[in-house]
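Removed: one protein chain of the complex. Kept in place: all other protein chains.
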Amino acid sequence: MNPGSFSAIFLDAFLINNFVLALFLGICPFLGVSGKVKTAGNMGMAVTFVMLVSSLCAFGLNHLLVKFELEFLRLICFIAVIASAVQLVEMAIKRFSPTLFRALGIFLPLITTNCAILGLALFQTAREYSFVQCLAFSLGAGAGFSLALLLMAGLREKLELADLPGLARGAALSLILAGMLSLAFMGFAGLGG
Amino acid sequence: MSDPVHLKTSPHLRGAHSVDKIMRHVVYALMPICLFSIVQFGLSALVLILTCTAVCVGTEHFACRLNGRPTTVGDWSAAITGVLLGLILPPSFPLWMAAVASVVSIGIGKLFFGGLGFNVFNPALVGRAFAQAAFTVPITTWTPAMAHARFKEFIPSTFTFPFAAPPDLRPWMERLQIDGFTGATPLALMKFDYVDTESAKLFVGTVAGSAGETSSMLILLCGLYLAYRKMLNWKIVASVLASAAVFSWIFWVKDPSVYPTPLFTLTSGGLMIGAVFMATDMVSSPVTPLGVVIYGSIIGVVTVMIRLFGGLNEGVMYAILLANAATPLINNLTQPRIYGAVRRKKEVKA
Amino acid sequence: MHLSAFNLSQFFGGTFSHGIHPAENKHFTEAKPIERLPFPAQLVLPLSMHAGKPSVPLVRKGQEVVRGEPIARADGFVSVPLHAPATGVISDIRLMPSARGPRVMSLILDVYPGDPQEVLYGAPVELDALSPKEIVQAVQDTGLVGLGGAAFPTHVKLTVPEGCSIDTVLINGCECEPFLTTDHRLMVEQAADLVKGTRILMRVLGAKRAVIGTETNKMDAVAAIQNVLLPNDTVSVKAVPTKYPQGAEKMLAKALVGREIPSGTFPSAVGLGVFNVATTTQMGQLMPMQRGVIERVVTVTGPGVKRPGNYIVPIGTPIRWLLNRCGFDGPAGHLIMGGPMMGGTVSSLDTPITKGCGGLLVLTEHQLTSEEQMKRYPCISCGACVDACPMHLNPCELGRLAYKGQYEPMAERYHLNDCFECGSCSYVCPAAIPLVQYFRIAKSSNREKVAKAS
Amino acid sequence: MSDIAQDAMELPPQPSPFRLVGTLGGIAVLSGLLVVMTYQWTKPAIERNQREALERAVFSVLPGAVRSEPVEMTGQTVFAGFDEADRRIGFALESEARGYQDLVRILYGFDPDRQKIIGMTVLQSTETPGLGDKIIRDPAFHANFEALDVSREVEVVKSGAKTEAWQIDGISGATVSSQAVGQAIRRGAELRERVLAFYRGDQTNRTDQTNLTERGGQP
Partner (left out) sequence: MSAPEKMNLQTFTQGLWKENPVFVMMLGLCPVLAVTNTAMNALAMGLATTFVLICSGFLVSLLRKVIPKQVRIASYIIIIATFVTMADYLIQAISLEVYQALGAFIQLIVVNCIILGRAEAYASKNGPLKAVVNATGMGLGFTFALLCLGVVREVLGGGTLFGMQVMPDRFQPWSIFVLPPGGFFVLAFWLMLFAAFEERKQKKGVTA
């Protein structure tokens, strides 16, 4: 598969270099919002959506910055764009789908400081992706984040009914689980190569 | 005549199986495979299996003691983990690494989550995946089957000093007059050199590979015994094998010169032992009737996907671990439709 | 997603899906004809041996009663009267231990020794002349309740709820519980009464046909019933493959006529009326004479008794007396009232045989469950319970939730309230988890919470 | 509803919108100033670092080179390397392919006279430590690239099976990573063609070359 193709970039961000499990981006929400499958699903949706929007915004913005030779302002601008994108998304959802807003609402402000979103924008710029490639990248990253979050939430929900030893409470348990998921995802290495 | 002493609630009868009986029979079913692997790989395989079993059982025992709980060795599950782990490591694997893998299997893979019944991943595979990531070279070093001196001497890497790197096996293999053997499991040959291995050989198992994964025929027979005793969910095995066969058949039909036949897919590598003994681990597999089929299909498809398109030539381990991770979700999504469930459609009509 | 849309189970095996096959153990008594025992010296008659309101005594302490005479009246609609099972004198009215534990108000009847014990009460009645409503009243007057174990007043079941109409009557002769053979013997020996009772039921409910359902291990019963059926009869008999819990009405409905009773409703919702063989037989015997229930057939069985058999005993016979007659003199074993799957242990040997008691099972100590089998393990998610549950619930998940005391999600997400405690899951569980007990606790806890909230 | 209530509670000490915008603007100006200052201040050092890193890489794939200069091919920059006598040794070309984990980016030295590759270095890879990362520094593997014939399609063979000049001895156990390097070199064929074309044109037109040398003196 051509490394620049839509499917290759999607697969890469989705499974091979999963944002959470291989690149450690978005660990905080990953550990924080993975207690229940339902909330995890909503969070995954919210992140994917914001990723898509902010990735495309960042793509356009980067073009402008390059055009005016203002690359040194990139970081500040990206942050601003993501924050306003989240705000816009929040407002739009609130306006058009109150049910969706109730499901996603509380996560949206959290997403602003989610490094997966900024990381996505920074990576796509560093790799000089085209518009279509950005699309694939953000969709793949969002799907990968959601998958990891859902798997994690399922496992944690199941382990809630377990007799965990004292050591395995709280964050340590989540981290070990994440480590195992990360081990399992190593199997996808080189997929499509 | 005195009054009854037992005040119990129903039911007062119990079925014939118990957890330790099931586990014990799984160990029995693994014995022929162990024997065959010793016949095939000699003394090194023997000590490898023994080490893994002993360390697994020992870890479980001492961890329970440390926590001040009665030992849970009696349920035989630690023994299964140990034997299985021994069978899925390469025969030349240094013993100290096998011991590390065993401790990880039981320690992180099982006891950390609260012991038997709560381990979300198959413990033996956790140990192996850890070893695969930690000791990449030794775990992909293969030695030939039926080497002529296998009952007289150990493979030089077996008794590597703890924490030291194993010695290069090439001089030893040259002495045995086997050349260029490293990496030449049937799967590697297929993937990188498009060399097919005779199906008969694969079926009987006289090829290189992990200690106990080579003979698909024997594994299948042992699995049949367990399925006959109702100690193994045959639906999982069937769906793993069927999905792997169908998925690889699609590609084989497309281009037989590059992709292996479905039969090769089924009989090569660890698919058979994975499907029969690993995927069917009760604790980490779904319980719902539809769930087990989905679970099995995930394993089959992901295995073939990794084998054909991934960087690795074998993907059973990762496929099963991933399916384990998905098990709670599968269980959630495939709750059986209960008897007399009130369907929404009906309500609408009424 | 699910295959039940076209009901595969109807093609293969012709019965409900899932369920278990415990050892039947019917050989102790299945060939033994029903035998009448002499009267014990004293009978204990709890005023609430049926589901519903306890009956109200019509007699005083020291009053003489004649066999068959009503001695307590029904208190309201969901209640039944009680008839004297023997001629004698009411020696006391006091609290007595019941099989389940709590003490209940009971009439103590001292039987006159040497009395001929003839039933003088009741007069023949032309049933065809009565309207269904009158028959329902007549049924209540007999004191008939579900003799299969539930002891639910039969006349209440005969009152079809508004909006439902019943087209088929099912007679439950499965007797899927191991050891018990009461219904089996009744079908073999009193097939005529059974069919008579069935026709009465059909008439009351306005049903067009009736199916007597039994299992393939009771083919002699099928033959006996077929003997008394007319050619092209609206009553038919059908044997389905032996499986537990075939005798649960929901399973039976599925097995016999392929209908599924929706969750939370009664068989009447799908046009069915389900009645037990013993109840129907008694109906066939009592109704034409307008008599009351005074005795019943009880299977006394198990490796712990020397003379197992099917015995007719008066209601109120103390268990101790009955067991003595059957040759149980060993150490206190494991005594179960009813079948081994759903019956309960007995708190005291002084408790009596009630209307709902169809069997007494005595298991010896080692027969129970050996030490090795009793060892508890954590749930290993083997899924055996999921494959066994006839209601297609997920006992595995329910058990895990119950273990952690999360009772509410059990009912909300995993249909706890559809469990009818057949015990199949506990039976198959290799980890010996007392699933049914868990579920009972969970249900009662949930009930309490609901009660508190309202 | 509750939103309104919340807003109302936060409202009381409302500063004028001008002050809000003013503060933000002020901070933005301050930040812009700081960033620009740092950018200007660090620029020379960064450029020097980058040049040095690049030269190190170029020199490592063109043995004997002491000076390099960029040559613009259509769409891609290659680097010509010169020895002490200022003779051109060859060109350093970049290529990439999918490896085991992520992209493997390599830089290799190409000698157009002999149509051979004379050196290779891995610019970026995240191959498995201990196995795939042997492509970075395994001497036996790197020996493949001392004189690799690229006049025909390059082939990666099993470890120790190299018999022809256009074959690469793979690393045992790291077949995918070795294949990735081979793939990257095969991918470079088209670029090499262009370099060759440029080089031939160059041979016939000496002046152009001197021109280019002068231009590339100090980028």
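Labels for the chains are A, B, C and D, by order of writing; each one numbers its residues from 1.
The working rule: a residue touches a chain if its C-beta (ideal position, glycine included) is under 8 Å from a C-beta of that chain, and two chains touch if they have at least 3 such contacts.
Keep in mind the model is a prediction, meaning the values are calculated, not measured.
S.K.: List the neighbours, among the chains on screen, of the chain that has been left out.
M.R.: Even though it is not drawn, that chain still touches A, B, D.
S.K.: Check the options B:Trp76, B:Phe135, B:Phe247 or B:Tyr295 and report the residue that touches the missing chain.
M.R.: Touches the omitted chain: B:Phe135.
S.K.: Contacts of chain D with the missing chain: which residues?
M.R.: On the side of chain D, residues 13, 15, 19-20, 23-24, 27-28, 30-31, 34-35, 38-39, 42, 45-46, 49-50, 52-53, 128-131 touch the unshown chain.
S.K.: Determine and list the chain B residues touching the chain excluded from the picture.
M.R.: 97, 108, 130, 133-136, 138, 160-161, 163-166
S.K.: Take the complete complex as the reference. Which residues in chain A touch the chain that isn't displayed?
M.R.: 21-28, 31, 72-73, 75-76, 79-80, 83, 113-115, 118-119, 122-123, 126, 167, 171-172, 175-176, 178-180, 182-183, 186
Heads up, the rule we're going with is that only the chains that are shown with their structure count from here on.
S.K.: Looking only at C-beta pairs that count as contacts, which pair of chains has more of them, A-D or A-B?
M.R.: A-B
S.K.: Nearest whole angstrom, what separates the Cα centre of chain C from the Cα centre of chain D?
M.R.: From the centre of chain C to the centre of chain D is 84 Å.
S.K.: Please compute the C-alpha centroid of chain B, do the same for chain C, then give the distance between them in whole Å.
M.R.: Each chain reduced to its C-alpha mean, chain B and chain C end up 49 Å apart.
S.K.: List, in ascending order, every residue of chain B touching at least 2 other chains.
M.R.: Only 114-115, 117-118, 311, 331 qualify.
S.K.: Can you tell me which residues of chain C touch two or more of the remaining chains?
M.R.: In chain C, residues 378 touch at least two other chains, as defined above.
S.K.: So, with touch as defined above, which chain pairs make the list?
M.R.: Touching chain pairs, listed by label, are A-B, A-C, A-D, B-C, B-D.
S.K.: Sort out for me which residues of chain B touch chain C in the complex.
M.R.: Answer in residue numbers: 1-15, 17-22, 75, 114-118, 233, 282-290, 292, 331, 335-342, 346.
S.K.: Please give the residue numbers of chain A that touch chain C in the complex, ascending.
M.R.: Touch residues, chain A against chain C: 160-161, 163.
S.K.: State the interface residues of chain B toward chain A in the complex, per the touch definition above.
M.R.: Residues 67, 108, 111-115, 117-118, 120-121, 126, 129-130, 132-133, 302, 305-306, 309-312, 315, 317-319, 321-322, 324-329, 331-332 of chain B touch chain A in their complex.
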